[in-house]
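Right, one structure below, let's go through it.
Complex shown without one protein chain; remaining protein chains in place.
Coming up: chain A.
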C-alpha cells in the first residue's frame, strides 16, 4: 500500500533556561499508509502529543522531515491536507456550531455561499443536525467534539490528526463516538493518525498500532490489528482482543514511571 505520510528522523527538544534541554522526540521515523487507521499509543507524557503537534506544523521540528505523498511539508504550518481534532475540542466560544465548522473553510478563502452547504453536510454527518445555531456552551462535551470532527472534516483533509479526541469524555460517550468515528472513516475514506493512551481504544479502532516508549519518544514496535471490519463491540471480549491488550500493556509497562 502507498505511503501517505512519512516522518523521517524527527528530533525535538525543549529548552528550559539554563538546565539542559529535554529531548522529547529523538530520531523518530514512522510511515502512515494511505487510507489506513493508525493509532499511536504510549503512556501519558511520552511525547505523543508533541509528535502530533510536530506533524501538524504547530511547532517546528529541530531536524528531520515530514513528507506527504512524497512532497516535503516540514515547514508548512497547519492546513496543507491535515485536519486536526483536539483533545479539549477547542471550539471558539463566540461562534455557533455552523460558524465553528466553517472556520477552516474561511481560512482557506472559500466564499461564504459555498461554505454554508459544506459545513451543513458535515454537521449532518456527525449527527449535529438541529444544533447549527447553538453556541459551544450550550452543547455537551460529546456534541462539542462532534463539532470538532466536522470542523476538521470540512476542509477535506487528506489525513485526520486526532489528539486523544475522546480523552475528555465519559466512557459511554466515548464508546458511541468511537463507533461513529469508524463509520465516518469508512464513508469518507480518510487516512487517520489517532493518538491515544487507551490500549482498548487503539485496538478497537486501528488497522495498525505504533507503540511508543517515552522520553525521548520512539516507536518500540508496530502491531497489526487483525480484526475484520466493520467492527462491533463484541470483539472487545474476544480472547485475541484481550491477549493483544495484554501484549501492548507489557510493552508499555516497561516505560511507565509513576
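To be clear about the criterion, a residue touches a chain if its C-beta (ideal position, glycine included) is under 8 Å from a C-beta of that chain, and two chains touch if they have at least 3 such contacts; residues count from 1.
Everything below uses one rule, namely that contacts and distances are computed from a predicted model.
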"ABC transporter permease subunit", "Formate dehydrogenase major subunit", "RNA polymerase sigma-70 factor, ECF subfamily" or "hydrogenase (acceptor)" - which is the UniProt name of the missing chain: "ABC transporter permease subunit"
Of A:42, A:57 or A:165, the one touching the omitted chain in the full complex: A:57
Residue among A:137, A:187 or A:253 that touches the chain left out of view: A:137
Touching the absent chain when the full complex is considered, from A:47, A:104 or A:216: A:104
Given A:7, A:24 or A:84, the one touching the chain that is not displayed: A:84
Residue ranges of chain A at the interface with the undisplayed chain: 56-58, 76-80, 82, 84, 86, 88, 90, 92-95, 103-104, 106-108, 135-137, 155
